[in-house]
Structures are given as structure tokens and as C-alpha cells.
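One structure is given below, represented as C-alpha cells, and several questions about it will come after.
With one protein chain removed, the remaining protein chains of the complex are shown where they sit.
As written, the chain order gives the labels A, B and C, with residue 1 at the start of each chain.
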Amino acid sequence: MVPFSHSLLVAALLFGMGLFCLLTRRNLIMMLLGIEVMLNAGALAFVAASLHWQQMDGQAMVLFILTVAATEVSVGLALIVALYRRTGSVDPDPPADRQLAAQAGEGGV
Amino acid sequence: MTVYSLLFYLLSLLTLAATAMAVTRRHMVHAVLYLVLSFFGTALLFYLLGAPLLAALEVIIYAGAIMVLFLFIIMMIRVEKEDDRFFPFLQWWPALLISGGFLAGLLALSREDLVRQPGMTVAQALPQVFGIHLFRDHWLAIEIASLLLLIALVGVLHLSRRRRADAIEEAP
Amino acid sequence: MQVHATSFPFLTSLLLCCGLGLAIILLLPAHREREIKLVSAVFSGLTLVISLYLYLAYDRDLGGQQFAESWEWVPALGIRFANAADGFSLPMLLLTGIVFFTAVLTAWELNYRVKEFFALTFLLVLGVFGLFMSLDLFFIFVWFDVSLFPMYLLIAIWGSTRKEYGAMKLTLYLLAGSALILPAILYLVVGAGLSSFSLITLMQEAVFSPGQQRLAFLLLYIGFGILAGVWPFHTWSPVGHVAAPTAVSMIHAGVLMKIGAFGILRVGIYLCPEGWSYWSPVMAFLATAGIVYGALVGLSQTDLKYVIGYSSVSHMGIVGLGLATLTVDGLSGAVYQMFAHGIMTALFFSSVGYIYDRTHTKAIADLGGLGRTLPRASSFFILAAMTGIGVPCLASFWGELVVFLSAVRVFPIYGALVVLALVISALFMLRVVQKTCYGPPLERYAGLDDMGNGAMVPRLILAAVIIGFGLFPGALFDMINSAAIPFIEGVLG
Partner (left out) sequence: MMSSPPIEVVLLLAVALGLPLTAFGVIMTLTRSQPRVSAIISLGAIAVAFGASLSLLIAHWGMPTPLVYEITWLVAGELPIPLGVLLDPTSLLMLTVVAAISLLVQIYSLGYMAGDPGFGRYYGCMSLFAWAMLTLTVSSSLIQLYIFWELVGLASYLLIGFWFEKWTASEAGKKAFVMTRLGDTAFLLGLILLWLNLGDLSIAGLNDPQVADRLSPGQLTLAAVLIFGGIIGKSAQFPLLTWLPDAMEGPTPVSALLHSATMVAAGVYLFARLFGFFSLSPAVMTLCLAVGTLSMLLAASMALVSRDIKQVWAYSTISQLGYMLMGLGAGGFTAGVFHLTTHAGFKALLFLCAGVLIHHFDTNDIFRMSQRGSRRQRLTLVCLVIGAAALSGLPPLSGFFSKEMILAHLAVHAHPFWLAAGLLGSFLTAYYTFRLIFVLLRPAAETPSDDAEGHHHSEPFGELCMAAVLVTLAGLTVVLGFGQGALTHFLSAAAGAPPPAPAHHLGWLPVVVLTLTGAAIVAAWWEFARQKRSETGWVDRFPTLATLFARRWYLDDLYRWLLDRVVYGGFSRAFTWNDQRVIDGGLDGLGQTVIDWGAISARLNRSQIQFRLMVLFAVVAVLVLYLAFA
């Protein structure tokens, strides 16, 4: 059967990609997506650990991760919609800062 | 190489590729769909790692509910394409650095088991056994989780209530 | 070091005087400038009278700390509000009284935000009086900082050229100084383990290892030395002088720099004699550098106040050298020089201030021929310059002579160098006098009105003190010797 660390490796890679997506994508929804991937990676690691130590608590934990993920997405998206209604865009930069960035000629940020 | 481990590597490869594609898509709809694929992969992995109930839940909640919600929102807001600032350099390299740091850290943590650990014995947490365990040991956590969901529900309703007073901020 | 309690708390009454004056000024409405000036003149005069009385009433052959008074302040930490006056601090109190009174009179024609100006000046001098009389390390630090903050406001609001930069730089330097003093004081107090901040108990009972004393003395020397204008940390003082208004730079150069030197003496030398003897060669080097450096840089200055600023650095270097010689005459010469230099710089700034108020320029290049147009102001200016050069029968000659004497005995090379620096200081002082007062009278200053009798009063007082102590220095030296001789015998054995 697969060694425990391999599954951890997969989880770590997944987490890395989720984090990368969160930090670089200039779009709130994609950031939310990144967070979903990170949570999912966490769940995977939990399942692998519960198998490794042969205890079901790990899997119970995954259940809670699921609930948290669900609530987080719903509230997150509601906020994004409200923000969208207010500012007309899903850019994580608040409008004030955008002008600032423009003034300071901050290039690609 | 048992079929089981082969399946495992194949599936994890699939999941990783799907997530990589999801993260880097310019079109959000494509990203969401790739993510759905990645969640299917993870569900199968769960099943492989002895968590059949979770695999099902994964598919139902993650792939089903959450991703559908995403699609619904994307359709509603009609934001198709990321604008020009796709992967801004100034954010790109620090993010890589930080996720790389995480990766290195996690690898270092998991590495010491690599040597002596032949591989996990196969076991299956039957949903019935899991259910009993869940409601016997973690009854309080379940109640809190349900409360959490309720709060989320109330929160979302409050947020998206269209107030007559500030009706003006319709999308331009 | 015996402490003799006092019948009537004179020293605290001195502080109360300042406090009361401050309160009354704050209560008076801002537009009644005449009353504010009168009140501040009365109260500063009162502080002068009290300090004069203390100076005369001090029993010279009894010596030790007299007029001592102390009240519990924070019993848990052993902090007492303890004040006393001895041969070292009384001349300083008298100096502060004189400079304060004359500064208030010099600022008589001020018309811009008079109320805040005098309030802040009172607060500043309150801190200075407090520090000179306090026997408690905690209060020495508190008064040090109390006297620090009004300086910033006074320079930033009423200052002249580059006042924000000058004010900022001055305050940051002095704060850096106090940031060094506080850890040193705590290090000493905690090291002693007597849980008491009182200077006397620490001096008598506490036993510090030479290593502790060296470290503490170094911190104290640099902390207070910044304020005293010790050589590498001196650049704030000319900038501060130039930026400050006349009255404030009188107090600043006249008194505030003496706090630094006095602090080194009162805290550093009293508590860490080994540290003092260990660091004395470094002190001597820095002091000599300060003297020669101040004189040489003063040579090529174009702004009148900068010249005086660098001459103060040079004179404070003489004080530092006096302290560094570990001898009785070095010490008494240093304290005498502190007093004499305080008076001299006060006269210097008040006359330059008068010239600046009339000609609105400090640049030496376009001043000239004031000897004919402003005869009285320039005669005071020349008197101050002559004192600065060290002409005998004027106050600062005696301080310099005694310090040179002890310096040549202990550090022959530095002594010779410093005596030669006398020539340079003569050159740059006379250069300034020549450029401002001599030469043909310029027509653009023709219409200026010379000092009225009112404006003459503060300058006359200062001139009288300079000539008085110049002709009869014994009056001050007996007072200082009464503290210096027992101290050196007690400390160095």
C-alpha cells in the first residue's frame, strides 16, 4: 500500500497550488477557489493520517472541514456579490488604492 | 506495485493536474470545471484511503453544492475573463516563494517517515461504524457544526437582502 | 558627604516659584501680553532673588549638602523627592536664576504668541532648576526630560532659519541621550540592590564592581555628554542655537548645556569613580578635540549664531577637559567655567539677538559698521567676545587658566594643544567682531535705533556679573572648593 508520506506529499502539493492561487489571482472568486483547494488538501491529509494511525477521528475532522468549507464559500460569495454590487468589479484592490497605485505608477501590481 | 498503489498514484496525479489547470485558467468557468474534476479525484482518493462516506460527502458537498454555487455566482456576475493584470509579477514571485516555503516545510516534516514505513495497511471505515463513532465521541462538534451552518445561512440572507434604501448601487 | 536639613524649604520654594508663575501665565488671557510679561518678570526675578539668597546663605566651611529636604514619593521603589544644594549645584542655581531673569527681559519685545512662549520657558526652567537641586536619580531623570520637551516647541514655533530641522534634531539627540541615561540609572539602582534611588545612600552604602562602574559611567558620560556638547555628539547644538529665538538660545546655551556637564559630575563621577578614572583619557581626548575642533570650525562660519554655537562647543570642551583631569583644581576650574560660560553665552546671544531683531540678518557677510549705528549693542557684543577669548579680569579667564593648569599637569600634550587653541579662538572671535561692528557704517542700517534703557537692563546685569566675577573670582571659587576638595579626598583617597 502507499506510504503515508506520499499522500502527505500530494496534500502538500495541493495546498501549495491553492495558496499560490490565493495569493496571485487578482480576482476574489478565484481567491475563494484557492481557499477551497487548500481546505481540500487539508482534508486529504486528514484522511491519509486517519488511515495511517487507524483511527476514525481523522475522518470526523474532515467532516467538520467540509462544513466549514461550505459556510465559508456561501458567506464569501455573498460578500463578493455585495462587493460587486457596490464597486462593480471583483478586483481585490479597493478603488481608493487603485488610484493610488495608478498615481504611484506601480506598474504591474 | 499493487493495483491499489498504482490506482493511488494515478488518481493523485489526476487531481494535481486538474488543480494545476484550475488555478491557472484565465476563464473562471474553465477553472471551476477543472476544480470539479480535481474534487472527483480527491473523492476517489478518499475512497482509496478507507473513507467511503467522506468520498460520497466530498462529491455531494464539494463537487456538487459548492462548485455549483460558484458557477451560479460566476454566471450571475457575468465576469468572464480576468483582465490584463493576469499574473502580476510583483505578486507572482513572493507567492511562489511562500508556497515553495510551505512545500519545503511540509516535505521536511513528512520525510522522516519515508524510510521505515512500508505502506499503510488497507482498511475501510464503514459508514455505519463511522456514524456510530461520530455521534458517540463527537456529538458536541456535530452540534456546533450544524449551528455554524445555520449562522452561515442567516448571514448570507442578511447580506444579500436588497434594502430599499441603498437600492442605488445597482451594477453599473 | 554630610547632609544638613533646612529650616525653611527654600529649594522647593524655588520650584514652586516657577510652577506658580507657569500657572498664573496659563490663567491669564492670551491677548493681555503686558500682564503676562510682567508676571513672568516678577516670578523670574523671584527665582533670582531666592537663588542669590541661597548662594549667600550657604555655609562655606561647613560644606556638604545644605538646605536638604526630602519627602517620600514612591516608598515601594525607594524614590524620594529629595533636594539639596552644595558647592557644585549652588553656582548652577545662581547661573540659572540670572540667565532666566535676563532671558525673560530680553524677550520683552516679543509679540508673537506671548502666552505660550513664556509658559514653555517657565516649564523649561522648572526642569533645569529641578535637576540642579535634586538628589534622587529618578527625579534627575524626570527633570532632565521635563526640560527637554519645551525646547522642541520653543524652537519649532518661534525659531528662525531651518527651525523644524533644528528643533527635530535637537530633540532627537537629547532623547537619544536620555535613552542612554535611563538604563544606566536603572543598572546602578538595581545593581546596588538597596531598592533606593537616593544619590546619597547609593554613594555611601552601595558597592559597585569596577566593571559595573566602567559600564555605567560610559553610558552616563555619553548620555549627558550629548547634552553637554561633547565632541562627536555636538552637531545638534550649533543647529539648535541658530534655529532658536534669542531668549531660548540664551537659556539653551547658557544653562541647558550645563545640565549635561553637571549630570556627568553629579551622577557619573559621584557614583562611579573607578569608571571616571578609567575613562578619563578618552574624556580628555574628546574634550581636546571638541576645543580645537569647535574653534577651527567656528573660523569658517558665515552665520553669526553658528559662530557662537561653535564657540560654546569649544568652551564646553574646556569644561570636559577640566572634568577629565581627576584633580581638585581641574574640577573646580570646570565648574567655574560652566558658570562663566553660561553668563558669557547669555550676554552673547542677547546682544546678537538684539542685532538680529534690528537688522533681520545673521549672515556675517552683510553685517558691518554697527559700531557707529548701534554703539551700545555692539559694545555688549564686544564685551562678550572678549570674555569668549579669555581676556583676564573677565569671568571665563579664570576657569580656563585653572583647567589649563591641571590639564598640562595630567595630559601634557592635550594641555599644550588646548592652550594653542586659544589663538584660534581669539582669531575667530575677533574676525566676527570685526565683520559685525567695525568697518564703515552701512547706509541700510543707518536708521536703526540703538538700545533703549529698558533693553539695556538685562545686558547690564550680565555684563556686571562677568566683570564682577572676573575681578573677584574668589567669591565663586571658595564655594566650589568647599565641595571639590572634600569630594576628591573622599573619592580618590
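Convention: contacts are C-beta pairs under 8 Å (C-beta built on N, C-alpha and C of every residue); 3 or more make two chains touch, one makes a residue touch a chain.
Just so it is clear, the model here is predicted, and its values are computed rather than measured.
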| item | value |
| --- | --- |
| Chains still shown that are in contact with the chain withheld from the display | A, B, C |
| Among C:Ala41, C:Ile157 or C:Leu405, residue touching the chain not depicted | C:Leu405 |
| Absent-chain contact - pick from C:Gly177, C:Gly333 or C:Pro458 | C:Gly333 |
| Residue among C:Ala416, C:Val457 or C:Val491 touching the omitted chain | C:Ala416 |
| Residue ranges of subunit C at the interface with the undisplayed chain | 169, 172, 232, 235, 293, 296-297, 299-301, 327-333, 336, 369, 371-372, 386, 389, 391-393, 397-398, 401-402, 404-406, 408-409, 415-416, 419-420, 422-424, 426-427, 430-431, 434, 437-441, 472-474, 477-478, 481, 484-485 |
| Interface residues of subunit A (partner: the chain not displayed) | 19, 22-24, 26, 31, 92-94, 96-97, 100, 109 |
| Residues belonging to subunit B that touch the chain removed from view | 91, 94-95, 97-98, 101-102, 104-106, 108-109 |
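One rule holds for everything that comes next: only the chains that are shown with their structure count from here on.
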| item | value |
| --- | --- |
| Chain contact topology (line, ring, star, complete or other) | other |
| For subunit B paired with subunit C, centre-to-centre distance based on mean C-alpha positions, whole Å | 73 |
| Distance between the centres, which are taken as Cα means, of subunit B and subunit A, whole angstrom | 8 |
| Where subunit A touches two or more other chains at once, by residue number | none |
| Residues of subunit B defined as touching subunit A within the complex | 2, 4-5, 8-9, 12, 15-16, 19-20, 22-23, 28, 31-32, 35, 38-39, 42, 45-46, 49-51, 53-54, 57-58, 61-62, 65-66, 69-70, 73-74, 76-77, 79, 82-83, 85-92, 94-96, 98-100, 102-103, 106-107, 109-111, 113-114, 117-123, 125, 129-130, 133-134, 137-138, 141, 145-146, 148-149, 151-153, 155-156, 159-160, 169-172 |
| Contacting residues of subunit A [partner subunit B, same complex] | 1-27, 29-30, 32-34, 36-37, 40, 43-44, 47-48, 50-52, 54, 56-57, 59-60, 62-64, 66-71, 73-75, 77-82, 84-86, 88-91, 106-109 |
